[in-house]
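Let me give you the structure first, and then I'll get to my questions.
Removed: one protein chain of the complex. Kept in place: all other protein chains.
Let's turn to chain A:
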């Protein structure tokens, strides 16, 4: 690149001179770049940041996304009772008070209480309050328009009851005020404690990472992921890819193009169909079990029936996709080997194995390193194929880290999606992914790829 620029003396010198000065910034460039920057910020940068933030929360389906509210529930009081809330305080907070006010009248009107009766209540008791529901009911019964049936009477009385329990507050101050009102004897420290615990929204916590660091499941996930990446990469992406590339290097052209196309098929087949084909291939009444039965071998659902066959299925179905990546890259590298080297070795009497071992393989070091590093990253994070086939089963024996993060946060059967925990697991992958990609960029000579633009105008 730079040598060709040197030949074109005039402009090249000019551009080099402008390099030495402060280069002029192209407004047009910024304008052309703007739409890309906008979308990348929104769907690349923002997700990374949000993953980082939500990894430190306990966000889940039950907390909901968005602002939480403050609610004291009977359940919460019971929990707090176990943690040292006194019986008296609990009773005081749970107590019901009766106030005859506008809000109560409005609630009762909405509930369909006789308007005449209500106006009597409003005239007679406006602004009063009662501590005991039964006393209030007795008072009500004395009114001329009171309903006969005791049930209706109790129902009417209930519209005027106010309780902190199960009432939703948007901010902590409102709940604190209400609690102090209802239970004046409870100390303000206790009230603050209850208010804090009554928050239903997500809160910041490091519990996700503590859980990941302490639970036994983590080790198994890491083990599974390592086995999956290493086996797929070693056996297929590099192993089979290299084998195919070298064999197809030697075969005549029609054979080469036939098998190259065949091995490219898994890569271009849409994933959903590819998963269906593997189900047909490995499920009972599918291809392999039928063939195995005819040979008297154990025949069952290989994809889900046993741990070993599930692993073999999972690795090969990913590996068949990955092999073509290696095949394409290695084939390109093989074609770049000067033919004279191969001819010379044959003249010197080398057999094919020696040719491969001594001439081809040493020159494949960089392509192998590239495929290994690039595919490590993509296997570490890939779960779509596994999700559509074994889905981590049987049990959880083939669950890898990325699949677990995904199912925890976005797709599981119980319906309680733990966004926070899932984000924490994804954050680990994001960090690993970023670090590895930066290392690879250094490794594969990033500097040459980003040489300065040629014309600075």
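Basically, a contact is a pair of C-beta atoms (placed from the backbone, for glycine too) under 8 Å apart; a residue touches a chain by one contact, two chains touch by 3 or more; residues count from 1.
As a working rule, contacts and distances are computed from a predicted model.
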Which of "Carbon-monoxide dehydrogenase medium subunit", "Nitrogenase molybdenum-iron protein, alpha and beta chains", "Maltose/maltodextrin transport system permease protein MalG" or "3'-5' exonuclease" matches, in UniProt, the chain that is not displayed: "Maltose/maltodextrin transport system permease protein MalG"
Touch with the omitted chain, as defined above, among A:212, A:227, A:264 or A:369: A:264
Contacts of chain A with the absent chain, listed as residue ranges: 8, 11, 23-26, 28-30, 32-33, 35-37, 39-40, 42-44, 46-51, 54, 65, 232, 240, 243-244, 247-252, 255, 259, 262-273, 275-281, 283, 285-287, 290-291, 316, 318, 320-322, 324-325, 328-329, 332, 342-343, 346, 351-352, 374-375, 377-385, 388, 402, 405-406, 409-411, 419, 422-423, 426, 429-430, 433-434, 436-438, 440-441, 446, 449-450, 453-457
